[in-house]
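Note that one protein chain is taken out, while the other chains of the complex remain in position.
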Amino acid sequence: MSTDVPTTTRADWSSDQEVRWCPGCGDYSILAALQFLMPELGVRRENTVFVSGIGCAARFPYYMDTYGMHSIHGRAPAIATGLAMARPDLDVWVVGGDGDMLSIGGNHLIHALRRNVNLKILLFNNMIYGLTKGQYSPTSEVGKVTKSTPMGSLETPFNPLSVAIGAEATFVARTHDMDRAHMQEMFRRAHQHQGAAFVEVYQNCNVFNDGAFGAITRKDARDEMLINLVHGQPIRFGKDGEKGVAMGSDGALQVVAVDEAGVDALLVHDAHREDPSLAFALTRLASGPYEPTPVGVFRDVARPEYAEQAQAQLAAAQEQRGPGDLAKLLRSQPTWTVS
Amino acid sequence: MSTDVPTTTRADWSSDQEVRWCPGCGDYSILAALQFLMPELGVRRENTVFVSGIGCAARFPYYMDTYGMHSIHGRAPAIATGLAMARPDLDVWVVGGDGDMLSIGGNHLIHALRRNVNLKILLFNNMIYGLTKGQYSPTSEVGKVTKSTPMGSLETPFNPLSVAIGAEATFVARTHDMDRAHMQEMFRRAHQHQGAAFVEVYQNCNVFNDGAFGAITRKDARDEMLINLVHGQPIRFGKDGEKGVAMGSDGALQVVAVDEAGVDALLVHDAHREDPSLAFALTRLASGPYEPTPVGVFRDVARPEYAEQAQAQLAAAQEQRGPGDLAKLLRSQPTWTVS
Amino acid sequence: MTDTAAHGSVREVDRLIIRFAGDSGDGMQLTGDRFTSASALFGNDLATLPEFPAEIRAPAGTLAGVSSFQVHISDHDITTPGDAPTVLVAMNPAALKADLDKLERGGTVIVNEDAFEERNLTKAGYAGNPLDDDTLAAYTVIRVPMTSLTKEACKALDVKPRDAERSKNFFALGLVSWMFSRPVEPTLDWINQRFKGRDTVIAANTTAFQAGHAYGETAELADSHVMVRPAKLPPGLYTQINGNTALAWGLVAASQQAQIPLFLGSYPITPASDILHELSKHKNFGVRTMQAEDEIAAAGAALGASFGGHIGVTTTSGPGVALKSETIGLAVSLELPLVVVDIQRGGPSTGLPTKTEAADLLLAMFGRHGESPLPIVAAYSPTHCFWAAIEATRIALTYRTPVILLSDGYLANGTEPWRIPDLSELPAIPVTFATEPNHVGPDGEPVYWPYLRDENLIRPWAVPGTPGLEHRIGGLEKEDGSGNVSYDPANHSRMVHLRAERIAHIATDIPPVEVTGDVDADVLVLGWGSTWGAIETACERVRATGQKVAHAHLVHLNPFPPNLGEVLGRHRTVLVPELNLGQLVRLVRDRYLVDAKSITKVFGQPFTAAELTDAILGEMR
Partner (left out) sequence: MTDTAAHGSVREVDRLIIRFAGDSGDGMQLTGDRFTSASALFGNDLATLPEFPAEIRAPAGTLAGVSSFQVHISDHDITTPGDAPTVLVAMNPAALKADLDKLERGGTVIVNEDAFEERNLTKAGYAGNPLDDDTLAAYTVIRVPMTSLTKEACKALDVKPRDAERSKNFFALGLVSWMFSRPVEPTLDWINQRFKGRDTVIAANTTAFQAGHAYGETAELADSHVMVRPAKLPPGLYTQINGNTALAWGLVAASQQAQIPLFLGSYPITPASDILHELSKHKNFGVRTMQAEDEIAAAGAALGASFGGHIGVTTTSGPGVALKSETIGLAVSLELPLVVVDIQRGGPSTGLPTKTEAADLLLAMFGRHGESPLPIVAAYSPTHCFWAAIEATRIALTYRTPVILLSDGYLANGTEPWRIPDLSELPAIPVTFATEPNHVGPDGEPVYWPYLRDENLIRPWAVPGTPGLEHRIGGLEKEDGSGNVSYDPANHSRMVHLRAERIAHIATDIPPVEVTGDVDADVLVLGWGSTWGAIETACERVRATGQKVAHAHLVHLNPFPPNLGEVLGRHRTVLVPELNLGQLVRLVRDRYLVDAKSITKVFGQPFTAAELTDAILGEMR
C-alpha cells in the first residue's frame, strides 16, 4: 500500500449509519475488530471497498466509512472479482453469511478462490439464515430443527474450509467473534496475502442460533477446545499444551496426549506447504464446533494473483502491438477502395 | 433393484436417435460402455432416467432408450435431485461436461454431493468447452490458449475430485474413455453405492482439445502413468509394480521406488475410511494428466441417503399424525361458528 | 361475552380500526394477532395489516424499529384493514411519531406514558414531550404508565422486573380488550398454550393482561367503553387465516383433489418463506419440501419432481422469479406442470422486502426469452389465496404447463375470517398418466410420442416407471408429435404457434369475469390482485354519493377471460388501479385498444378505500 497514509482512528472508519443488528449479535464484535484494525493496516479509506451480498452479515458495508456495495444475494464474490480485476489498485473485501456465500453463492465463492483474485473474503458463519428468520443453512448440523425443517435437516453440512481448500484456495483461516485480537490477526494476515484470502468467522446469532459455538469459544472452554495453528510450531493445545495433533501410522491425523506421544511425534504446522493435503486434514479434525477445533491460518501459499496477471497481459499486448489504435483496428481486415 | 428383470442387450438400451458427436469423439466409447453395462446391472429401462444439462456430453440421454431429460446448462444435478427425492424407486443418472457441472453448475453439483442424494453423476471431463467450439473450461490447464484466451488462461483449474471430496462426497472415482472395462467397473461401483456417486471420466475431445489425456491413457503409457487404486491393496504401479505411493515423514504422499522403500512402506488404499483426508491427498498426487495419475475408486463410504431419509420423515409423520386429513387441516386453527 | 356485557353503559359502534404500534421488541405483532383472534372468535368480520421493518430487530426506540399492526373489526362484511385508525396504541415515542398521522382526526391515542422519557424522545426525534405540548391536541389521549403498572402487578410473582417489563404488551392487550369488550378467555387460554412449561412467563403475562383489563374497568375510561357486535356473516364454521397459510393449504388441497403428490422446492425469501414453513409441517399428506441451495435449484427440483409425476411447486418473491426465468422457460418447452408462486414485494432489486407491491405482472407475462407463454393466476384476498392456489394447480396439471400464481406481501400476512369450505365444494382435478403407446412407428410397432397432442393441444404425461413409454425430452425444439429434436424451420414455426394456442385455449376453461355493482355504469374499475378489497369498498362509497360505478376483478391474467373485451366495451371509462406504475393497463390497452386509465400507488402499502374513492370520483368530474 502507498506510503504517507494519514493516521486514522476507528471513528474514521465508522460510517454515520446506525447499526441495525440485534442487540448482542456477534456481528458487532466483528465490525469493531475491523474498524479498530483498519487504521493499523496503513491503507486509505478511499482505496478500500467492501462488497457484500444479502443477509444480516451482508449489511456490513453500510457501517464502514469506505466505498461499499450491498449487492444481491450470493453474488458478492462475482461482483467483487470484476471490481478487483478492473481496479487492482483497490483493497477489496467481501463479506457475507453462510447462506449468502455457501448456499446461493457457493459457485461464485469457489471460482473466486481458484482464480486467486485479490479479495479478502470474510464468511460470517452463524450456521443459520438470520435475516430470513431462522431457516437452516449449508453449515447447520444434521438434524437441525428449524422453521423449514420441523423434523430436522438431512444434509451433511459443508465444512467451509474443506470446501475452500478443495477449490484451490491459497489462503484459508478460521477465527471467532469472541476474540478480537485473534480476529484482527487473521484479518491482517488475510490482508497481507496477495490473492484470494478466505477467512471463516464463527459468529453467534443470538436470536436464531444462540450459543452455536459456545462450547468452543467460551473463555473457559477455549484452552481445551480451540487448537491454535501456528506456522512452524508443533500443533498443541490444552491449558498447558498437554494435548497435540499427530499423524497416525494409518496416515490419519489424531489428537494425542503429549506426554504419551512425545513432542517430536507432534505435527509441525506448515501453512506454506504447496500441497494442500495436510491443511485439508486439519480442517477435518473437528466434525463440528463441539470438538477441539483448529483456528488460525490453515493455509497460506503464494500463487500469481489473477488481476495482476490480467494486467500483465494488457501490458504485454501493448508491448507487442503498441497502444490500441482505433483507426488501425477498423482497417485490420482486408479493405478495398471505392472511388 | 427388483428381481425377474428381463434380460436385455445393448440394443435394448440404445435409442433410435442417430448419435451426433464428432467422429472420433471420446463420448462414443463412454456411451458404448454404459449401453453394454446396463444389461448387467439388473435394472429396468423404465426405472432408469438420464438427466443432463447442455453440452456435447449432455446430449447423452438422447441416445439411451430410457427415460431422459436434456435440460438446461448446469442445472441437471438440481433437477435430478428433485426427481430422485420424488421417486426414490428410480435409478437416476446425471451426465454433463466439465463446463456444465463445474462452471455454471458447480454449486448444484457440490450441494447434490453433500446431500448425498441417490444420483450417479458422470462428469465427462475433456478440459474444454466442446459444444461452444473450444473455449477453456474450469479444468483447463493454466496458460491454455483458446478463442477466449488468446494469451493463455490465468485460472488454476479445479481438480474435480478434490472439489467433490471437499464437498463431502461419499463416493468419488475416476476413469477414462480409453478403457471400457475400467469405465464399466467404475460405473458399476457407482451404481451399487447408496447415495451420490461422482465419477470423473477423462474424455478426449478430438476436435478442440485432442490428446489432452494421451500422455496417461495411451495403451503404451498406462502402466507407467495410471495408478490403479484398489481397496485394501498397497498402491503400486509401473509395468512390474516397481513404483508405489507412500506417506512421507512430513505427512505428504510421495511416489517411491518399491525396491528402495519396501512394500511395507507403501500406503494401503482404504476407500472406506470415514475421514476423507487420505482420499483427498490421493487426488493431489498428480497435478495434471501428464503425471502418474490415480484412477479407480478414491472414496466409497456409507452415509444415509437423502431421499430415503426424506421418505422416512413422511412415514414418521403419518405414523404420528395419521395420513393427511384435509378436512382436519382446514380446521386446525381456532374456529367459531356463525349460525 | 357475558362478562363484558356485565359492565355499565357500552357504546355500540358498527366498526373499529385499531393500530398497535411499538418497538420491534415490544411484541406488537403478537398483541395485534391476539386481539384479532379474540375478535374473530367473537364473530366480527375483520381484516388486518401487519407492518414491520426489514431488519430482524432494528435499533430500539428508533423510527426504523417501529413495528405496527392494524386491525379493522366490524359488525358487517368488510374487505380492507381500514383507512385511518380510530384508535392508536403507541408503546413508545417513535411509534407515536411514525403512526400519529395515520390516526383519524379526533381519534383516540393510548400511550405507554413510562416510555416517554428523554432518551426515547430524542431517539424518536421529538424536541419536547408530545404528551405535554399540543401535538395531540386534536385527539383523545389516554396516558397509562403501562410499564410501571405491569411491574407493579407482577411484584407478587417471582419474576425479575426486567422480565415483568416484557409483559407490558399484555397489559396493553388487557386494557384494549376491556375497552372494546373483547372476551378474555381465548387470550388466557392462548397464553397457557403458547408458553406451556414456562410457568413464570404464563404467570407474568396473565397477570399483566388482567391488570390491564382491570385498569380499564376501574379508571375513568367508561366513555371509551365501546362494543362492536358480531357480524352477520354467512352461516358456517369459520377460522381466521392469512394469505400464505391459505395458499399453502390450497396447494395441499389441490394435491389431494388430484391425487398427485405435492413437491415443494423452495429457497427462503420474504414474504414467501412462510409457505415453505407451513408446507414442511404437512409431511403426513405426503408433501415433500426441499430447501434448495438457491431459487434456480428450487425451481429445477420442482420441475424434476413434475417429470417424476408429482406436482412440482416453487415459492418465492420477485428476485427469485427473475432467477427462475430460465428454468420456467424450460418447463414451457417441456410442457410439464409447475406452479411458480410469486409473493410480490417492493422493488426493484432488493427494494422494500417487507412491504407490499404488485409490480411483477409483466415479469410473469414476458420474463422469459423466446416466445414462452404461460398462464397467470392472481389471488385477490387472503382467503382467496386458498382458491387461487387450487386453480393454479388445476391449470398446471390439466394443461401440463408452468403457471405463475401471483400474491403479495399484503395478502401474505393479512388475515380475515374464512368460512371453512366443505370438501365437496372443492373442484375435481382429474389427472391421467399415459400408460400405453399412442402411435405406431414407421415399422408398424406401437410407440409413445410425448408430443402427440389431444384436441385441447395437451400432450400426454408418461412418468418414469411406466414400461414401454421410455422417452427423452429437452429444451431444444422438438418435432411436433414425436418430440424428437428437430431443427426444421416449418416445424419450429408450428411448435411456436402450438405453444401459444395451447395457452390461449385455456380461456375456454375459465369462468367469465363478473361485474359487480352497476353493470350500466359509465365507469368500470378493472382490478387484479390485492386491490380487490379497497376497490369494492371504494365503489360502495362512490355509489353512496349517488354515482354509478362497476367493478370487474381479474383472477386470470393470462389468458384473459373470454368475455373481458365485451365487458370493457360496455363502459365509457375504464379505470385500472394497480400497486405498480401501470402493468395490467398495458395489457388491456394493447389487447382491446381501449383507452383504459391507470391509477397507481407505489408506497409499499395497499390502496386505502379513501384514496380510490377520491381517484374514481376525480375521474367522474
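Here the chain labels run A, B and C in written order, and each chain numbers its own residues starting at 1.
The definition used in the following text is that a residue touches a chain if its C-beta (ideal position, glycine included) is under 8 Å from a C-beta of that chain, and two chains touch if they have at least 3 such contacts.
All figures in this text were calculated on a predicted structure; none of them were measured in a lab.
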item: Shown chains that the omitted chain touches within the full complex; value: A, B, C
item: Identified contact with the non-displayed chain, of A:Q17, A:Q192 or A:Q233; value: A:Q17
item: Residue in contact with the excluded chain [from B:P23, B:G232 or B:P323]; value: B:P23
item: From A:C22, A:M38, A:C56 or A:A80, residue that would touch the chain that is not displayed; value: A:A80
item: In subunit C, positions touching the absent partner; value: 53-54, 64, 317-319, 321-323, 325-326, 329-330, 332-334, 344, 346-355, 357, 359-360, 362-363, 365-372, 474-477, 487, 489-490, 492-493, 496-497, 499-500, 580-581, 586-587, 589-590, 593, 595, 601-605
item: Footprint left on subunit A by the chain that the document does not show; value: 15, 17, 44-51, 54, 61-62, 64-72, 75, 78-87, 89-90, 107-108, 111, 310, 313-314, 316-318, 320-324, 326-327, 329-331, 333-339
item: Residues of subunit B in contact with the chain not shown; value: 18-23, 54, 56, 72-74, 103-104, 106, 129-133, 135-136, 138, 147-151, 207
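Just so we're on the same page, only the chains that are shown with their structure count from here on.
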item: Distance from the mean Cα position of subunit B to that of subunit A, given in whole angstrom; value: 29
item: Inter-centroid spacing, subunit C versus subunit B (mean Cα positions, whole Å); value: 44
item: Subunit B, residues touching no fewer than two other chains; value: 107, 111, 310, 313, 316-317
item: Residues of subunit C touching at least two other chains; value: 283, 293-294
